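Yeah, one chain of the complex is gone here, protein chain that is, but the others are all in their spots.
What follows is subunit A.
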Amino acid sequence: MARKLFSLGSSSLTMRVALAVTSLLVIGGVLVSIAAFAYGRQAAQEAYDRLLLGAANDIAGSISVVNGEAVVDLSASAFQLLALAPDDRVAYRVIGVDGQTLTGYDELIVPPGADGSGGSRFFDGTFTGEQARYVVVLRRIAERSLNGTIQVIVGHTMLARNALALDITRKALLAAVVSGIAMLLLAVFVVRSALKPLERIAQTIAGRDPHDLTPVDPHVPREAAVLIGALNGFMARLDRQMSTMRNLISDTAHQLRTPVAALRAQADLAAEVEDDERRRAVVARIHARSVSLGRLLDQLLSRALVMHRGDSARREVLDLRDVALDVFESGDFNILAPDAGVRLAIGEEPVAVLADAPSLQEAVKNLVTNAIKHGKAPVEIGVSADNGEGCIWVRDAGGGLPPSVEEALGERFLRSAVSRGDSSGLGLAIALAVAEAFDGRLSFTRPETGGFRVAVMLPLKEDSK
């Protein structure tokens, strides 16, 4: 069963639609057949009941009273009516006011029922062992010499009725079958033409160069466009990641070459210097270079992390205060500057945004490092919310970036900063990349209380409470 379901799941759409249409037609066909049969029966019943009634009324109309006795002058027209059902036996009986048969077949009896209501009544019965349909019509006589009700029973067997019912049913079924086949053909045609774009897309994709990640032509039916949109989005992300990685590798290679070359030069120098004093100084420089190289490496890696996560990590609801707290408590900056005096400034209210915690932490850490390195103590890490934006910021008491840098802050600058190995530029680049990855921005302000504040502004998650 499971296998069957599975095979249904992967069977072709044409097959599915054909199956659905066929079952629809089969169910519909059964219903139509039942309806056609019922309709045929009813139509035949009504048609021949009218015939019966006409004949019975004709006979009832031919009853007259002569010398106090009811006389039936049976008319041939009544029987001509009945002969319209050419092969059916005819039964009739006229019952007088005293319950005696005036004429006709004595064996016909009216089954008990509401025959006192007047008018006519139909009932089913048998005649000489065959199924038959009867009508009884009442004729009231109110003469001085004769007063009462005369019953006229007329019936006939069901051959013509059944033949007519069958005929109507057959014709209705024929129409149903023909239209069903037409619908099936139409369905096949429609499904084929509807699925044609999919085939075309499949061919387009199959015929592509494996390195070609450009978008597929989106001019397809709306339903398929969803698929194409998703496909194009996926390919764009892949493309971005690949180029990010390429950039990262080339940048990293470029940035590491210079400091490593410098380190080697220093090391060569140290090997050649014989004077202890000078050698100590060279070793101290080598140490400083190594530390700076280590920091650069950290930043390059965190940038790679941010670049990678920005596109691939799942966004979740974060409280910015938690991010600030995590950065504060990690205390990385204490190694850098144990006496920087970093403080935390967070409020009571949670500030919820949609983002990725490790990326944000990297960004904030870089900002803190920048502040410690280039700004003045005290350095503050804070969180606030206004204007629908959540804000996690780092403030120091320094003068901030030169305005030219602030204005020029952009990809180009950051790229150059990156290639220059300028670590403050790199830190800002990371913060900017993180902000943009989560639909936010980077803001620089100089608060009235003095100092310089860099903030990552992210849209608030509205219904976070």
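In this section, a contact is a pair of C-beta atoms (placed from the backbone, for glycine too) under 8 Å apart; a residue touches a chain by one contact, two chains touch by 3 or more; residues count from 1.
Note that in this section contacts and distances are computed from a predicted model.
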When you check the chain that is not on display against UniProt, which of "Urea ABC transporter permease subunit UrtC", "Iron(III) transport system substrate-binding protein", "NADH-quinone oxidoreductase" or "proton-translocating NAD(P)(+) transhydrogenase" does it turn out to be?
"Iron(III) transport system substrate-binding protein"
Among A:Thr128, A:Ser243, A:Ser290 or A:Ser330, the residue in touch with the chain that has been omitted:
A:Thr128
Among A:Leu82, A:Val383 or A:Leu442, contact with the omitted chain is made only by A:Leu82
Would you indicate which residue among A:Leu25, A:Leu52 or A:Val90 is in contact with the undisplayed chain?
A:Val90
Note that subunit A touches the chain not displayed via residues 71-76, 78-80, 82-83, 86-91, 94, 102-104, 128-130
